[in-house]
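Of the protein chains in this complex, one is absent; all others appear in place.
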Amino acid sequence: MPRIGILIDTLQGSVPASFQEKLSAYVKEFPEVIVCFKEDDLNSSDAISRINRYVESEGFDRVVILGGSPKDYEISFQKLKLSLPLNPYLFSVANIREQALWISSDEEMALERAKIIISKAIHTVNSTKPIPTQSLTLNPEVLILGGGLIGISIALDLAHAGIRVFIIEKEDRLGGKAQKVFKWLEEKIDEVEKNPKITVLTQARLKRVVGHLGRFEATIECPDRKEITLAASAMVVSTGYASYRERKGIYAHKRVVAIEEMEKIMAEASGPSLLKEGKKIEMVTYLLDEVNEDIKIDSISAIRQSLILQDLLGCQVAVLCKDIKVSSNGMERLYRRAREKGVLFFKYDDPPRLSIVDGQIEVDLKDTSPIQKKERWPVSILSDLVVIGESFGPIPEAEELSKVLKIHLGPRGYFMEDNPQLLRVRSNRKGIFIAGACRFPQEASEALIEARAVSQEIITLLSKGTYPYDLAVAEVDPKKCALCYTCPRLCPHSAITIEKYGDRNVYTTPMTNKEMKWGAAKVDPASCYGCGICVAECPAKAITLQHLTSEQIYAQMNLGE
Amino acid sequence: MKAGSNLEKILEKGWFAVTGELGPPKGNDVSVVKRKAELLKGYVDAVNVTDNQTAIVRMSSIATSSLLLQMGLEPVMQMTTRDRNRIAIQSDIFGATALGIKNILCLTGDHHTFGNQVDAKNVHDLDSIQLIDCVRTMRDQGTLLGGEEKIEGEIRLFIGAAENPFADPFEYRAVRLGKKVAAGVNFIQTQCIYDMNRFKEWMKMVRDRGLHEKCHILAGVTPLKSGGMARYMAKNVSGIIIPEEIIDRVVKAKKPAEEGIKICVEQIQELREIEGVHGVHIMAIEWEQMTSKITEMAGLLPRPKVDQ
Amino acid sequence: MTLTKDVLIIGGGISGITVAMELAQLGIHSAIVEKETSLGGLSASFCCKASESCNKCFACVVDKRISELSRYPEISVLTQTEVIGVKGEDGRYSVTLKKRKERFDLRASAIVIATGIDPFNASQKVEYGYGRYKNVITAKELDEMLRFKGLLSRPSDGRPPKTIAFFQCVGSRDESIGNLYCSQVCCAYALRLIKTIRHQYPEVEATFLYMDIQPAGTSFQEFLSSCREDKKIHLIRSLPSKVYHSPLSDKLRVRFIDPEKEEVVEASFDLIVLSVGMVLSKGTQSLTETFGLSLTEDGFIAPPSSHKGLFIAGACSGPKDIDRSILHSKSTAFVVHQFLRGRA
Amino acid sequence: MIKAEQKPMDEILRYLNPYNKILLSGCGACVTVCHAGGEKEVELLASGLRMARQKMGKRIEILEATPARQCEPEFAIELSEMIEKVEAVLSIACGVGVQTLVRHFPKTPIFPGVNTTFLGETLTHGVWEERCQACGNCVLEKTGGICPISRCAKQLLNGPCGGSSKGKCEIKKEADCAWQLIYDRLKSLNQLYKMEEFIPAKRWGVESRDSGLRRMIREDLKI
Partner (left out) sequence: MTEFNPKIVAFCCDQSGYPAADMAGALKRKLPKEVEIVRVPCAGRIETIYLIKALERGADGVLIFACYEDNCQFLRGNLRVKGRLSYAHRMMERVGLEKERLEICHLATNQGVRLAEILHQKVEQLKKLGPNPVRQKK
């Protein structure tokens, strides 16, 4: 019979002494309970050492804590931080404060509740077996997909922190979209190429990935179809976004350009004015928010460009948009400056009409800015140049890549659905991170912060060189596995694979004592979060959660047989 | 001469043939057959007798066909593989020919779930092309399908089949016609045509394969009664394409029915001009009285008499 | 008495907490100094803004993080504590702290300032009558009402409002009060509030008076269009000029330009919610003097040169929502870690 | 593999009406994989039936078992101890499993708890589609590996009927036209000529289900 020690956490007096007495009286009724004592602050490390002493002196092998929310204790006990006298899973918590004392109208009712909770907790410790922990060696090697602004800055961060980095770039050189925009990127690229810890593979394509966190093996197809295989502990997806604009009808006209092209035109501009086919450009109209309303990039570049055009190149600029996006640092001021410089801003609801009037383009719209003067609209702008917003989208390879990496795409085809629990930079798989515009097009300054956050996540993961994990996760009984592929399909973290010859499911035949190997699903314990989705869905009852069996759940229902 | 039917003779003479369609009664009321027969008599060279079309139970096409014979019309007996296995098919062919029926149209038949006996077990022992092959074997080899067994007496049938240029895959439809020709079909009646361009495209493919010389193609037409009908067919009947402008014409017209007839007549005239089209098949479904008017307006009257 | 830690973190909001946790995971010991009695700061008072499904307000993430904090023995938390002075520089700091009466020193190699922001004091916008009319409240007050009371009611009579108006850009993008910046979070914040209210109280009608709608997050487009589809949510591009109170009906009359009619109109509401902008907290201003930090032209803390061992995390470096505060704090943690490695 | 779906519970209840103690037996093979008759479904259905009967005021006792494969006699016979204890058996294995029990337990009524639907493929978790009708002489070689017997409503062998429109079947608008699929596939394999060849009438007789009980004998195995 198990020997249980009861530990009453007085929680700095939030559990009245009288109540404590009643409880200690109650627990004595259980034969397996051999001792009951009090503690003031269980989260303190000296408390833990006291428990150690108790365990030795009283010789019990299981502990039930009567106190506050189990989450607090579990966090400090189960997360392998403190050296415990017992396996953390031989502790169980009866939440008699939040779930009894505080939610009951009177103490008697509270006691009733507490009793039930305690008996459940005792049942739980009785029925749990110790769950060992393991750990995984993590080599400081990281694979980065996409050598644009974000990929580069992560690579440099990591390299400085002493991590070996591989960059896989599909183009023939690093830099991606940002090259056009940021001059300083050149030196960064230079830095990357000089850094001994960084290896860059250009014109390369990720073909296959096997393994899990800490042991990813990526097969990369290099030019001349040569294949190489790289090992990495973690991976970063920073493949950026695709921006294109379908040019049909009037949008194909030579006087209509996209913002990115405008960037080039202005860069080439020499002298005090902007020329197109030798003619001076006087009126420039920006037409934004036609496609993507929810992306700031266009508004910001439009304001930046318009200032230069208006100020240095002697153009009159009008900016047409649904909403001007100024929600990033300093933009409101720029917006204000632009208006002071004479840039005109118009807001529209129904898209403006474009028409060609002897070589120029006339833009007509209904201005919806809240103003009283009638004559301000309908507005009609005869422009030498119309600059249209990009239309942003996920990169064409996104879908294929998501299959190779076994990570999800969001509804709009960008990497990962918008789920706060992922804290933006995490993917559904342990060890794979998402950064920058491949998750959603955003302006550089914000994306760079995201990049740093990813570096931080990776450093945290790799700094210790090992990844400890306990086996309180889903485990497959190979003999029961029906090989139905349900769990690999459903595992949200792609932690399950069908192992044709998994070492987990080796058993020996009685006669020959030969090792038989059989196919079965296999959970990678380090990548499993222990959510139990596969357990619930497995049609053959082949999967169990070590620390939460069906039997224990029924016991928690407390409905009897 | 395969069978020496009126239809065969007219086509062989190279005249422009006209066939009509007659739906048997949903019962055994012979007067219905009489009434409809009167409406068609003298305006068409032969009359298709449908075989439980759209899987609605009607008087059997064999019985109806032989009634028509008594009334002095030439029937084209339609036969589907939906309801008969190869035993029933072959015995029915014995019977039909014994009753003097000379034309047969081999079909797979509308799926039974469209009809009024949805819980039936369909047969589909043969498909339409295998049926053609079966009839040809009986006629030309004088044996039963797949067997050496000689048939007592001789089967003389002018074998027809349907083809739908408006179903998909379009590029395959002519090929499939080729299969039917290879299986031994003598004449083809098409699904009703509204999309003239697609039909012409199809005919070109047919000619490229030289099929128009191996069988007679009768172009199918159906007068539109109303805008409603046009819309419904365009939307719900797969394998029928009705161009918007035609729907518009009927919908906008003051007298839709007359407009429908007018369109039909124009179509016939247009079809006549197409190389390889040897006749028209007028499917005036439950509107038989219009057949006379259409043929008259289209200048297809009087129907030629072929000397016995 | 004197404590010694690797890092001192000033401010126990989501940013401070995140920095501390990130560092703890790297084995770096830190102390969080929080002037209030409990951690969490501004974001801890936010309610969940889900409707049929999650609207990505990140409030739940804050609660989770706070509860996780006790996991880390590397982190010591000093509540009701304030910074009085600092000695030393370049990674050798001794900070004097005051907890209630007692004063004590804390030695640290790096200092992270994560003091966050205060909501703009709405009474400065006299024309909106905040502080004068009971039923003019700030979005924060509404948020707390929903989180702790769990119901929607008018301060004046406790009855549930039928019509609510949300004023955007109160204290943001406003030259008249010298705040020439966009607080970046208020649009999404207010719209989420509207959405969750509409979900829990389908009879309520909400009017959203704004200048420009600022996007936030990956699925904002869908979110926005779902707001537009809702017949009982009116998005009007126009900032109100004045609010009047009609004592008899106890309603609030709002004057603004109707962009459709192009003329000044008046509409009356049961409750007015002001989406107040962000300003650097008063406490922080004195801090910046203590540490000799400079402010940006928008009045937030300008990033100091990293070799000093002084770092900024979260919204005190410029308006941020929870989401981006967390990201920013993580990135700061990275820099801090690098700094300490460099010294070791 | 074989696919099946559970029969409506009221129908099952009707079968079991006269009995107060039954065995509910699933199968560890196909019906487990298609989530229709595995250990879990046994447990669920048993629970549901007990509740329903309890509500009728007519309690029923249910033994539960899930042999690895009900269609193998030896596995079936393992149930005999339990079956002796009960008045009837409800089997949620496929039709084969049910009849294996029937063959070995002449005295006990055995009822089916599922409808055996078809031989099919899993498209995604929770979606299955028929692929084979076990017709007994396979035509897949002629049809680019797509089976018109199981996937064409009219089981045509010489190309699509007139109801094939825009790649869909006119009988089931959501279903692809098998012959469109065949056409596309042969096209991509450059084997369209196969669709020009006339496929003669199929031998539905001898090998097929229309020829009464089919039995396979491998002389080399059965000695």
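Order of writing sets the chain letters: A, B, C and D. Residues in each chain are counted from 1.
Keep in mind that, in the parts below, contacts are C-beta pairs under 8 Å (C-beta built on N, C-alpha and C of every residue); 3 or more make two chains touch, one makes a residue touch a chain.
From a predicted model like this one, the values you see are computed outputs, not experimental measurements.
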Can you list the shown chains that the absent chain is in touch with? A, C, D
For the full complex, which residue in A:F30, A:Y251, A:Y485 or A:Y529 touches the chain that was left out? A:Y529
Touching the hidden chain, out of A:K71, A:H123 or A:H160, is A:K71
Using the document's contact rule, name the residues of subunit A that touch the chain not shown here. 69-71, 95, 97-99, 101-105, 109, 112, 116, 408, 417-421, 428, 490, 492-493, 529-533, 535-537, 545, 548, 550, 553-554, 556-561
Against the hidden chain, subunit C presents residues 46-48, 50, 52-54, 56, 59-60, 63-64, 67, 147-150, 219
If you put the missing chain back, which residues of subunit D would it touch? 8-10, 40, 43-44, 47-48, 50-52, 54-55
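As a convention for this text, only the chains that are shown with their structure count from here on.
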Chain pair that, of all pairs, has the most C-beta pairs in contact: A-C
Rounded to the nearest Å, the gap between Cα centres of subunit B and subunit C is 78
Could you please state the distance in Å, as a whole number, between where the Cα atoms of subunit A are centred and where those of subunit C are centred? 23
Tell me the shape of the graph of touching chains, choosing from line, ring, star, complete and other. line
In their shared complex, at which residues does subunit C touch subunit A? 22, 25-27, 54, 56-58, 60-61, 67-68, 70-73, 173, 175, 180-182, 184-185, 187, 212-222, 224, 237-239, 256-259, 262-264, 296-298, 318-319, 323-324, 326-328, 330-331, 333-335, 337-338, 341
Quick one: in the complex, what on subunit B touches subunit D? 82, 86, 108, 110-111, 113-114, 122, 124-130, 133-134, 145-146, 162-164, 166-169, 172, 175-176, 178-179, 182-183, 191, 238-239
Tell me, which parts of subunit A touch subunit D in their complex? 482-486, 489-490, 538-541
